[in-house]
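Right, I'll just put the structure down here and ask away after.
Complex shown without one protein chain; remaining protein chains in place.
Our next item is chain A:
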Amino acid sequence: MSLIEVEDLRVAFPKAGVEAVRGVSLSIAPGECVAIVGESGSGKSVTARTLVGLTGPGATVTAGRFTVKGQDALRFGQRDWRRLRGRFAGLVLQDALLSLDPLRTVGDEIAEVLATHDVVSRADRKARVIELLDAVGVPEPEVRARQYAHQLSGGLRQRALIASAIAADPPLIIADEPTTALDVTVQAQILRLLAARRAEGTALLMISHDLAVVSSIADRVLVMKDGVIVEEGPTARVLSAPAHDYTRLLLAAVPSAASRGTRLSAIAGGVSLRAPLPERHVGHGAPVVEVSGLSAAYGTRKVVDDVSFEVYPGETVGIVGESGSGKTTVARLVLGLLEPVSGGVRLNGDPWSGVSERRRRSRRSGIQVISQNPLGSFDPRYTVGRLIAEPLSGSSSDRKARVIELLGRVGLAPDIAGRHPRRLSGGQRQRVAIARAIAPRPDVLVCDEPVSALDVSIQAQVLDLLAEIQAADGTALIFISHDLGVVHHISDRVLVMREGRVVEEGHVDEVFFIPKHDYTRELLGAVPKLAPAEP
């Protein structure tokens, strides 16, 4: 008997006029791992929440058949659902900091699940909490149980959340993007932990935007788009021989070593994937940016320590590292937004750090930035046209014409100029940010996690756009990312950073295929590969 079985599930939010889920059928057998993969807005999270009765107020749920443990779930009230949650299905959400009560210790949080479902006697509860924390690999469980969520690192928080999800020993765990906010090495640990629970017989429903993440763990994959499951099947089959165009597009959009030099997105109107990108010319001779012995500190804490590298015209230098490795600080130093403690930056051969802002001002057009959150870098009062025109000079009609031209270059229609960025999608916003960054014709673009917040198909388009611009203008890129696949796809050379230091650097193929440093190896080993799980 299936744990959960649902046919023709429909979830609508009539007030917002949205039908988020439109006819989904799925079943989860005991001990099975099923994954729902899709981009944001596909309805995957709503589906998962509906399965445990957490659709939220204002939603109408209908289904041809909806059984949980053989009981008709369409007739469940809140009370029935409450009894099921925790006991029957443990829920693990993306952000443990939001899911854990900030006013209670981690131990209390887990104990609550034990108390609600009467799993162990009151006297044994404390010991059981420690056991659970230990089981999910939290070091020093006695200490951690007395701490609050904000005192734990992201990885430990996620483990604590999993501990509370499995506290009542449910036969099913529903994990909604459980590793999205985590660094790649921590992600690998969490995935191993979930896999271990599975090996012990717990069924797993995994929701993710990342095909690679689910491929290592799922038996079956359901690909969801616009509220509909467009393809489903055994993981190996879906990944190796996708039947639906959308699945193919998703798979082709994943950047990796194999995708170097090719387009990740389909060319407009065509379905041909992985077309070659335009030829790019890397200059030799004088570097555009020279960084030597750069160090920076916040207070007494050194965040960047003796970093040196050069960037040549038309070249892409990738910087990879986990959160806190100092990547963004390097970007700020190179941009001249932060003064180094020692060492220096030269731009086009002349000193860039250590000179007054007044003297830098006229040269600022030579170096521009694209950040992760374009909306935050836009003056909230500005329209798209005004944003892009700001770094431009010349008469107002000249600038207007340039804005239209730039919008065209980034693939946006001219009428977007009058719109407000808040009314644009994430991908469109990033295109606006790119148009603005290339407006003053810079020699070098600093890209700080420019695609991290984007869905994989949008990420593919933006990466292709950057490659086109680079080929046409000969702009050098400093590309900062935590995503090794993206960096491998786009970079010529790469620097691997850890705790403010560059631990390894070189040609991207050399570093990624023949890593010399242990940390690089650890990072690469942690990256989930797009390969079906061993049967």
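In this text, a contact is a pair of C-beta atoms (placed from the backbone, for glycine too) under 8 Å apart; a residue touches a chain by one contact, two chains touch by 3 or more; residues count from 1.
In this section, contacts and distances are computed from a predicted model.
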- prompt: Of the options "Sulfite oxidase-like oxidoreductase", "Molybdopterin synthase subunit MoaD", "Peptide/nickel transport system permease protein" or "Energy-coupling factor transporter transmembrane protein EcfT", which is the UniProt protein name for the chain that has been left out of view?
  reply: "Peptide/nickel transport system permease protein"
From A:454, A:494, A:511 or A:527, residue that would touch the chain that is not displayed: A:454
Field: Chain not shown: contacting residue from A:255, A:287, A:426 or A:528
entry: A:426
- request: Decide which residue listed in A:281, A:361 or A:441 touches the omitted chain of the complex.
  value: A:361
- request: Among A:327, A:399, A:488 or A:501, choose the residue that contacts the chain missing from this document, as touch is defined above.
  value: A:327
Task: Identify the residues of chain A touching the omitted chain, counting contacts across the whole complex.
output: 16, 18, 39-41, 94-95, 180-181, 183, 322-324, 327-328, 335, 337, 357, 360-365, 367-369, 371-373, 375-381, 390-391, 422-423, 425-429, 440, 449, 452-455, 458, 482
